[in-house]
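The complex appears here without one of its protein chains, the remainder shown in place.
Let's turn to subunit A:
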Amino acid sequence: MLTLQVNGAAHQVDVPDDMPLLWVLRDVLGLPGTKFGCGIGECGACTVHVDGRAVRACSLPVVLVGDRPVTTIEGLADDQVATEVSKAWLEIDVVQCGYCQPGQIMAAVALLKSNLHPSDDEVDQAMAGNICRCGTYRRIRAAIRNVAGAV
C-alpha cells in the first residue's frame, strides 16, 4: 500500500511498486486528464508535476514518487499561473485536436512558475520534449510569451 499526494489530497493505492504513475492516475485514481501518448517518455503527453517539476508520468515507477506532491491538469483549476495560461491559450486558439495539450500546458505552467519571463531559447528548451501531431508549436510559443506579458 502506497500513499500518494495528488492534487492536494492523500490517496492510498494498492498497486505494484513499478506501476507507472500514469496508470495509477488514470486507472486507479480516475484522473483521465493526463494522456497516454508513447509510453516511453518521448512525446510529453503524460506530463504532470512532481514537486513542481514537469515529469513524464508514463515512465516514472510510482514507488519513486515517495511523498513528493503530484499535480495533474485537474489540480490546476484554482492555480493563478494556470488560469493565465488557459486564457492565453483560448485567446489565440492554440488547440487543434487537443490530445497533447494537457501535457503542453503542464510543461508551460512548470516553466512559467520557475521563470516568469523566459527567453525564446528557454521556452524552446523547456517545451522541446512535448510533441504536437497537429503542429501547434508556433501558437504554443506565442501563448507562453503572452502569459509572460500578462502576469
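Some notes on this structure:
The definition used in the following text is that a residue touches a chain if its C-beta (ideal position, glycine included) is under 8 Å from a C-beta of that chain, and two chains touch if they have at least 3 such contacts; residues count from 1.
As a convention for this text, contacts and distances are computed from a predicted model.
The subunit not displayed here is recorded in UniProt as "C-type cytochrome", chosen from "Molybdenum transport system permease", "Amino acid/amide ABC transporter membrane protein 2, HAAT family", "C-type cytochrome" or "Chemotaxis protein CheA". The omitted chain makes contact with just one of the residues A:Asp27, A:Asp67, A:Asp93 or A:Asp124: A:Asp124. Screening A:Gly8, A:Pro61 or A:Gly98 for touch with the missing chain picks out A:Pro61.
Even with one chain removed from view, subunit A keeps its contact list with that chain: residues 17-18, 40-44, 50, 53-57, 59-61, 63-64, 121-122, 124-125, 128-129, 131.
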